[in-house]
Structures are given as structure tokens and as C-alpha cells.
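Every protein chain but one is kept in place in this view of the complex.
Letters A, B and C mark the chains as written, and numbering starts fresh at 1 in each.
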């Protein structure tokens, strides 16, 4: 990972695998006096797919930032690329969704304050009022949307309005104990990161630590993934695990699991906001 | 773990949790001048179950080995214990089942030769002839039982006869590509260890590395467990995991997985033959 | 780990290895109607040393709590034991020492609030004023002792007075950037836990992440240990590690290391306050 002070541009792209792709983008950057600071690509041979991340310094780059999209478009069209362009000096705006469990939220707030994330936590949304004071100590606004079966659809609509009004780039479900509706998921496709407290695909759904204890596994895990319409089935971004034994009660698993949840969610958020994750099919490529 | 030269006795027991259990066994050993070298117990509070492993030196112990079972029986009956008694100078007799993949078999043979196991590999059974020469270089007999849908029941009957004739204590399925029949499993309840090449309960059944690749997990695993009538559902003894990424093809997962399979199976065998595993319900207690 | 509601007593003892030790304590508890909920022992064969932790429920135990020490003393004297007796309903009183880096402190405060520790964080001592507000939000008092080379001895004396006045049981150096004096260490022998940000004995002393980066290691670590007169040489309680690569700058190591420091320190504190750590020689036995 780079920790340069200069602003960089990041291209994330994918297209059908074909000759000249690496040369195409690197030559475009070189001809315009850009200095590449990170470049990584992946070819999925089965799918015939090429995926790339390339990052270069804007200092001395001959194409003005405002004209960059138009300048690159011909190359993108030539190869039939799907692509995104990001600038490192834009801080992605995050909305964190939380219920009552504070450990993931607290961890994200703290990391942000310590400068670990290149992002801004713009607001926190909760179906409970409990964590308002904590959040406001750290700075972000706290929005309380109580949710019942009856009000859910309507409240989600309001949430979406708020998220769009606030130009939120990424939604982080930090142990948010509500299932997000299909419309909501569609609207923010690949922009909602969830933390599930098991090593998926083992133990999806409710009470995974109870399931793990019941099954007698010797290792537990946590999984961060993009939310999709199917619960706990989205593209996996990051996973980690911890050893347990017969001595661990469900309560012990919950405690040990918290440490996993925190780091696995934080890593996913950090990878996303530095534009290191590309989704294809139901998988991710992580350019770390 | 102890590496004493003296012979020891090991009691493995379980019963309803009640007062005086620890005192009952330790006092029995102490009154007879035994020196305890390992003692560990576990209480499953929900199940109201007490499980214990206690190991003591026979040197200077006042009860002759031949009378030990009778001497302990009154205590066992008083508390309603299920119990086993083992002596460290008896080497459990192992039968390894294998098909064509040699890595787990080879690993077990090598560990046994290097003195890692307190066990004897008495024989190897295979549905293929391929590994005969390898096995015989190491010493054990090689028994070839070709299996088709038609001959399976009959061949298993013959296998069971051989296993009983050879007084086999533990059967190790070292990537044996046949499903063991229900009668076979019943006959050797908690004495058949299988290695499954996934992090169970994720990816049971066939081609787990293909399943893992398809799902896009970031960590793969292996699981050793006692075989039961339900495929890949038995009590888990040991698990381990390894990181993978989008760069790993199915073939890479298979290669990385082999290293997991070897150690996870070897650890399970080693724990079993030193009488450190107690099964209860569908779980294990591992006194390591 | 047990999560009973009833109060328990914990005996931590060590003595010369000899027959009858397990029976001696378990029989004492049993005769007095105690129910053992955890018992573990270790024999260091080379050192000829026996070490034990035994925990039993006080409900129904026939010896009143106030008489327990006197009641056990004859057994302890018979075997020549060094021993400690603890009750689970007494919450050990912690003092956390910190400088400017907040991550370990914050983590401990948060865990305590979430009920992970069976302990009370009574006060925080710092050589800087920066973290006062944070600490007071969580509850503990904040004591600021600025330290210069000239004032160090005097300030430490005041700190010791405060710690004794407040009957502090355990001192936690949560990235405290001062070396504690020899007298201080002696006064709180085996009651000062430090977190060092390397995998000891690699990279002791200053700037271990810089050292690790310079050396090009592929794994970094953190170590919690009891402070002794020799810097970073005390008995190790817990360690953990994380993978790094050539892509990680020193700054990346520092960020990844923080996550290790937090969990490695928290585990050590948790083990200590549940009386699971016994020091002998320059090592620990951890009865987990």
C-alpha cells in the first residue's frame, strides 16, 4: 500500500480478455507523463475476463482532471470496458447502519479518527436510539428510524432519500439487525457492505454462534460481503477465523467473534474506499 | 504433552455432573500410590455432563494392571460412569483406507516412521492397486479390495472380517473415495476418522474445492471427524484453514488444501491414539 | 470458560512435584461439599514443579469464606505450596498507564463496558493530558503525571502512593511510553502487564515496526508480558501475529500491529483477572 502525499487517479476496469489491455492503459498514462504507483490485474481464464486496477500520480500528468474521463473513453470503448475512475483526494462518504451492538460501530469510528480510513463517516442510521450519544461524541449525525413490520417499507424509503440527499457512497451494515429490502439493495448495488458473524457459507442466517456451538466446530469465523437480494449470499470481500474449543460457551464464541467482526468489517471498508475491490459474478477480486 | 518413559494408565470417563467426581478418581489413584501426570475435565453445564481424562504412572502403583478394571469398577458404578481404561505401552493398531491420492497416506506413514505416533500402522486397504509398492516399502501389508456398486456390500463384509481378525483399533480414511456403509460405521462407532477437504459444515459432499472456488471464499479449510451414518456430519475432532485469493485456481486450492488435509488428519489420529478425544452427542471434547 | 452465576473460589498453587497433590486439593473440596467447576494442572518435569488451578462453587460449600484460608493452610504446608486464593465476586481493580496512543486504552475501556472483563478499571495514569476527556466519558479518574528525566523518580513515587491508596491489583501498560523504574517493578512483581509491539524476543526495545520493516519479515507480532527489571524480557503471557508483505510500509505495519496489540493485551488482562496465569521462573503457565 502506498502512502504518498500527492493526489492519484485510480482506474478500476473489467472487460473480455484480449491482447493489448495492459499496454493500452499503461501507454495512455505514460504518453501523458503519468507515474504509475500501483498496477495489478487478474485474468479469469474460465470466464475469459480481464480485471485491472491501475493508480497513477496526477502531479505532472498532462490531462487535466476534468478532461480525464473524456480522454480515456476511446480506449475504454475500443476494448469494451466497464470502468470507474476515482481520485484519491475525494473522501468517500459513509453511512453506518447499526442497531444496539456497538462494537463494530465504535471500532469504525475510532479507526476513522485515528486516520486509518481514507473516508468520511457522514452519518449513522439506527433503528434504536441507544447509541446516539456515543456517535455524536465522535462527530457524525445520528438518525433514528424505528422499524416495525408495518413501517419498514416506508422507513426504508426515507432512509434512501436521506442517503441520496447526503450523497452517500458506501453503506456499512455494522451488525444492523434488520434485513434490507430488495429495492434498497438494488439502488446501492455493490455499495452495501455487511458483516456476518460466521465463516460463510457455514451458518448463514440467525444466531450463527449458537449454530457453531451446536455443531461443535473447532474454528469460528466472520465474513464481510456485499449485500445482495439473497441473505448472506453476496460476494465475499474478506474473512477471518479464530480457534475455539469445547471449553468455549456460546457466550465465549460471541466475545471471541466480536474481535473477528471488527477487523473483518474494517478491512472490507478500507479496501472498498481505496477502490481495491472489483465484483464480478458473485465473487470479488481484491487488489491489495 | 508428556514424554515420560514410564508406562501410564489413562482413564477416559463421562457421567452426569455431580459432586465428588474429581476427588473420587484422584483419591483412588492417590490411595494406591499413583502419580498423576495429566488430568483435565470438562463440564457441559447445559447437558449436565462431566467428562474427564486422567493419566498416571504405573511405576509404584499398588494395584496390578490386571486387577485395575475390577478395582475401579465400584467407583465407576457409584457415579454411573461410562469409561475406558488404556495403557500407554499398548500401541493401537491402525488400518488406513486409501484410494489413489497418496499425500495423506504417505504423510501418516512417514510420521509413524519418525516416531510421531504412539501407534502401529498394521495394514492399508485400498480399492485400487496403485499404492501397493509405496506402502510395502514402509512395512504394512497392502490389501486391495476393488469395489463396484455390485460388489460393495460383499467387499465391505470382507474388510470388516479382516479388520476384526487383525484386531484393528482405529480406521483412518485417508482420502478414501468410497462412502462407508451404515453397518460398517456402526461396527466401528467412534473408531473411524475421516478427513474432509473443506471447513465443515461449509461444502460437505463432493468436490469441495470446486464449491469453494465457485463461492469465492477467501479462506479454505480441512476437517477431521468421526464417520457417522450421515456423510460429513460426524463429531469434529480438528480443523485448520489457509488463506486463498482470487488468484488461486481450483488446482491451487487443491494443492494448498493438501497441506491442510495432512496436518488436520495427523493431529486427529495422534489425539485419538493418545486417548485425548471423548465423543458426546455429536461433538468432541479434546483434552490436549 | 465457565459463565456460572454462583460465586466461586479459585486456588492457584505451585510446589515441588510429589504424589497426592491432585487428590489433596480435590479431596479437601469434596469433603466440604464443594463442586469443582474447573481444575487444571501442569507438571514441569525438568524443574520438578507442580502447578495447579482449581475453581469450585461456594454455594453449599461447608467452610465459610472467612475461614477458608485457615482451613486450607494445613494442606498447603504439608506439600510446601506457594498459593493464592481468590473469589470470583471480587472485581480486581485495574490502573491503566497510557501516553498519547489511545487504541489499547480505548479498547480496554470498551471491553470493560461491554462486560468482557471481570474487573474494574479504577483509574488511568498518563504522562500526557491528551486522553483525559475520553477516559472520563467512560468513568474512570484520569491522573496526569508529567515526567521528565529530573522528575521521574519523584513522580513514580507519587504514582505508587496513589496505586496503593486505591488498592490497585493490576497495572496495565497500554502503550505507555516510559520505562518503569526497578523499585516500581519490584513493588508490583507479576502485577504489571505490558504490551510490546513485536513478536518477542524479536525486536525488543524501541521502534519495533521500523526494525521489522528493515529486516523484511513476512509476519509481525505483538507480545503481552509481565514487566520485569529487564526491558521486554519478562514472562510472556500471550502473543499473536499477522501476515505482512513487501507492499506494507512502516505505516501499514503500525496500523496492522494496532489490531494485534489490542487483542493480545486484552487477552492477557482477561487471563490475569480470572486468575489463569501462574508465573514460574521467567515463564507463565496459562490455564485457559
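As a convention for this text, contacts are C-beta pairs under 8 Å (C-beta built on N, C-alpha and C of every residue); 3 or more make two chains touch, one makes a residue touch a chain.
All figures in this text were calculated on a predicted structure; none of them were measured in a lab.
Chemist: For chain C, which residues lie in contact with the unshown chain of the complex?
Modeler: Residues 42, 44-45, 199-203, 215-219, 221, 235-241, 245-247, 249, 281-286 of chain C touch the chain that is not shown.
Chemist: In the full complex, which residues of chain A touch the absent chain?
Modeler: Its contact residues with the unshown chain are 2, 4, 19-24, 26-27, 29-31, 33-37, 39-41, 43, 45, 243.
Chemist: Which chain B residues touch the hidden chain?
Modeler: 1-3, 102-103, 106, 110, 114, 116, 137, 247-249, 251-252, 255, 258-259, 263, 288
The rule is simple: only the chains that are shown with their structure count from here on.
Chemist: Based on the touch definition given at the start, go ahead and assign the chain network to line, ring, star, complete or other.
Modeler: Chain contacts: complete, every pair touches.
Chemist: Return the chain whose centre of C-alpha atoms lies at maximal distance from the corresponding centre of chain B.
Modeler: It is A whose centre lies farthest from that of chain B.
Chemist: Indicate the whole-number Å distance between the mean C-alpha point of chain B and the mean C-alpha point of chain C.
Modeler: Taking the average C-alpha coordinate of chain B and of chain C, the gap between them is 36 Å.
Chemist: Show the residues in chain B shared as contacts by 2 or more other chains, in ascending order.
Modeler: 45 - these are the residues of chain B that touch more than one other chain.
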